[in-house]
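In what follows, a structure is listed as structure tokens, so that the remarks can point back to it.
Yeah, one chain of the complex is gone here, protein chain that is, but the others are all in their spots.
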Amino acid sequence: MQSVSHVKVKRGMSLSALVREMEQVKVLGPGRFGKAAKILGEMFSDDDYCNFISLAGPIIPGGLRKLVTDLIDQKLIDAVVATGANVTHDMLEGLGHRHIVGSEMLDDAALRRRGLSRIYDLLVKQKAIVDLERTAHRMLNRIPEQKRRNIASYELLWEFGRQLTDRNSFLKTAEKRGVPIFCPGIFDSMLGLDLWTYSQLNQLIINPFKDFSKLVDMTFGAKLVGAVILGGGMPKHHVLVANSYRGGLDAAIQITLDRPEGGGASGAPLEEAISWGKIKSKDKLVTITGDAITIFPILTLAAMDIART
Amino acid sequence: MQSVSHVKVKRGMSLSALVREMEQVKVLGPGRFGKAAKILGEMFSDDDYCNFISLAGPIIPGGLRKLVTDLIDQKLIDAVVATGANVTHDMLEGLGHRHIVGSEMLDDAALRRRGLSRIYDLLVKQKAIVDLERTAHRMLNRIPEQKRRNIASYELLWEFGRQLTDRNSFLKTAEKRGVPIFCPGIFDSMLGLDLWTYSQLNQLIINPFKDFSKLVDMTFGAKLVGAVILGGGMPKHHVLVANSYRGGLDAAIQITLDRPEGGGASGAPLEEAISWGKIKSKDKLVTITGDAITIFPILTLAAMDIART
Amino acid sequence: MQSVSHVKVKRGMSLSALVREMEQVKVLGPGRFGKAAKILGEMFSDDDYCNFISLAGPIIPGGLRKLVTDLIDQKLIDAVVATGANVTHDMLEGLGHRHIVGSEMLDDAALRRRGLSRIYDLLVKQKAIVDLERTAHRMLNRIPEQKRRNIASYELLWEFGRQLTDRNSFLKTAEKRGVPIFCPGIFDSMLGLDLWTYSQLNQLIINPFKDFSKLVDMTFGAKLVGAVILGGGMPKHHVLVANSYRGGLDAAIQITLDRPEGGGASGAPLEEAISWGKIKSKDKLVTITGDAITIFPILTLAAMDIART
Partner (left out) sequence: MQSVSHVKVKRGMSLSALVREMEQVKVLGPGRFGKAAKILGEMFSDDDYCNFISLAGPIIPGGLRKLVTDLIDQKLIDAVVATGANVTHDMLEGLGHRHIVGSEMLDDAALRRRGLSRIYDLLVKQKAIVDLERTAHRMLNRIPEQKRRNIASYELLWEFGRQLTDRNSFLKTAEKRGVPIFCPGIFDSMLGLDLWTYSQLNQLIINPFKDFSKLVDMTFGAKLVGAVILGGGMPKHHVLVANSYRGGLDAAIQITLDRPEGGGASGAPLEEAISWGKIKSKDKLVTITGDAITIFPILTLAAMDIART
């Protein structure tokens, strides 16, 4: 029987030293956080890993846009599965618009009248969203009609990435690095509405089956596949399901505040995915109960330091 | 200043009488539950309402399949937005397979070896999933190739519904009643995998833009639009966003265990949607913090009784 | 292997009929709700049961004051373990003050200036709290000094109950019916502050050991002990721990939104208590993930109807 160790915090110690202390706790939150850092460190340092990241919730508008971009740029992430909203908000910033500091206590009807829309305590100008429609249509016009007849979401997003000039854009960087961004729910977002309005007068058919073929090819081609699952939703499930054809993920980290009791996929513990053949074993798998936008940057810094050593 | 009332529970009283007591509390959970029952009662009794329901989490496998089917059959629900998983599980039962009572404490690797997959404390046989693939392919073959070239998800699901014989199927009943079932994430489910394997050797392009056009047409054509939002995810957001073109929903009820602090759409209070123009005002809108599969049948019974009086 | 059944909701059916349908689901939320109603029905109808209820969170101010009072009056509940806050709010209403309907979006500094204090969307006047201090001191003066030297919380609350005139008070009704109200955290409440100020100039020593002796005596004397655990906190733990001397509770229902991952007692599944000898077996034990103030009145009505049949 193993004993629980206690964390020692010393002024000036490195984060990775603290995380090693946390790993030794072996139980509860500290144990899981320590294990997650170790798994992520391995995913970052072992070249055999093909690493997926799934983005649900306001990861991009909520402060992690540069971080995601840098991970792609450094080839620490090989594929992204994102909600339409995260793609939308990358494009908004890519066009020069900014997200605004608000409060969760603001009156929504008053915001509406002022032309502002709210995501918890963060605001977006409706003007920016109008500008996005205009620009998205212009960008679509530059894609050859032949290509628009049957395009995958990752191909479309590469086209958009190519046309953006903002180096902090994860769409742009992904295109530059050849990293696919899959967006199975692209239809269900502000950008999705712009694609739909475009499709009413122009040729545009987005074919998710093309995405899925690419996704499955990537997982088949890889020696090892790892996944960082931020939040739940379709991006989480999509990463898992794409790996079922190869017998499951080799390693996976999930950070979420969703809970399991309701039976939804978002809050399900990763262990459940073993019974579906989507993850191989429970050795390299951990769920952190927490806010992904808060935890992920800290975990990344720890894992980078672990990967280096 | 209004005072908080206290609930009186009497042996033998009707649920709707209790719910009226709860409404009078006006604060906290009871107040919100009472308000939700009243709004739902109005949606059920006022013919001007076009009612949407969104299904995320294991609503169909978790015991509410008949309930959803009956609401469609009685035309209390005019449109459904479902996850691919809920459609998948309706088809599984429609083909004669059953969901099995398990436990959340079972070992997932052992379940895998026994050919069982887990959703919290509910199990599915992998054999049933293999059977679904075969049957889905057979059903697809019966759809004219011309139609398969550019088909909406709701059209595809009507085709499947028509071919099912189980009267408890919500797909079948929806087809019979002309109620569209939108499935923006159909690709991301067990059934979605079957569609993808089919598309590798056969003509099949599912076009979500066709779905969205139908969806927007329905919201535009309606005098009033109401929504019952069970769980979060893409179905929730999709119902909201489809109503932004008409200036927002007139009434909406949400039941979810997701929380707002992370900023994700699933846990966001419905008030936030006002700032996006997706809901009209906060008068007819309420969020119940709870498990949708538990709360919704109770709320429905209360609302039916309220609607009758 | 048992199959999952589906709920049938029919206009005009009784709540207990619906709950029986839910019980047959056997999994997820409906299964747990159905099981809870059955257990509670048994606790209400079998005279061998000595029933405890624990109250944490705003049960009394939030609309369930009459319900708790009636359960005590009908001898369906034999002992209460409450937070100091629930006792405080019963006394406030017992003195004629009312809880006020507010909103969770109000500005707290502005409320402070207006003499109002907030519990989520419910308000209390500071004046009422000042009046409580004055009245509590007057009531304490009427208790013989000899008794005040070493008094249990349940004895003190019987003294207060005797002096209240409001028939809706659960303190008054408990005194009338000889039902003890244990308040292990009485010190930690508004009323607790009044007791402390009184003790600075007068004789008053509250001795929780006397409470615990009474509590253990009750559990020892009973053939069967059942518990309804609303929320977590000290009241939950106290009911559990008091039953460890007799080998554990025979039946227990818990309704809470707290979650287990952090390891706190409030969110722990009741199963954990088996390993501590505080509950006998998992046959008659169920946790409902939900809001206690919303769920409990519905569950009570269902259980009353089940108990009758």
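Per-chain residue numbering starts at 1, and chain names A, B and C are given in the order in which the chains are listed.
Keep this in mind: a contact is a pair of C-beta atoms (placed from the backbone, for glycine too) under 8 Å apart; a residue touches a chain by one contact, two chains touch by 3 or more.
It should be emphasised that the depicted structure is a prediction, and the values quoted were computed from it without experimental measurement.
Listed by label, the shown chains that the missing chain touches in the whole complex are A, B, C. Considering the whole complex, the residue from C:S14, C:S45 or C:S199 that touches the absent chain is C:S199. For chain C, the residues in touch with the chain missing from this view are 56-58, 62, 85, 104, 108-109, 111-112, 116-122, 150, 184-185, 187-189, 192-193, 195-196, 199-200, 204-209, 211-213, 231-234, 237-238, 241, 244, 257-268, 271-277, 281-282, 291-293.
Looking at chain B, the residues touching the absent chain are 28-29, 105, 107, 259, 261-263, 289. Contacts to the hidden chain, counted on chain A, fall at residues 1-9, 11-15, 18, 21-22, 25-33, 58, 61-67, 70, 98-102, 120-123, 168, 257, 288-295, 297-298, 300-301, 304-305, 308.
The rule is short, and it goes like this: only the chains that are shown with their structure count from here on.
Centroid distances from chain C, each centroid being the mean of CA atoms, peak for A. In terms of their C-alpha centroids, the spacing between chain A and chain C amounts to 43 Å. In terms of their C-alpha centroids, the spacing between chain B and chain C amounts to 35 Å. Multi-chain contact residues of chain A (touching two or more other chains) are listed as 259, 261-263.
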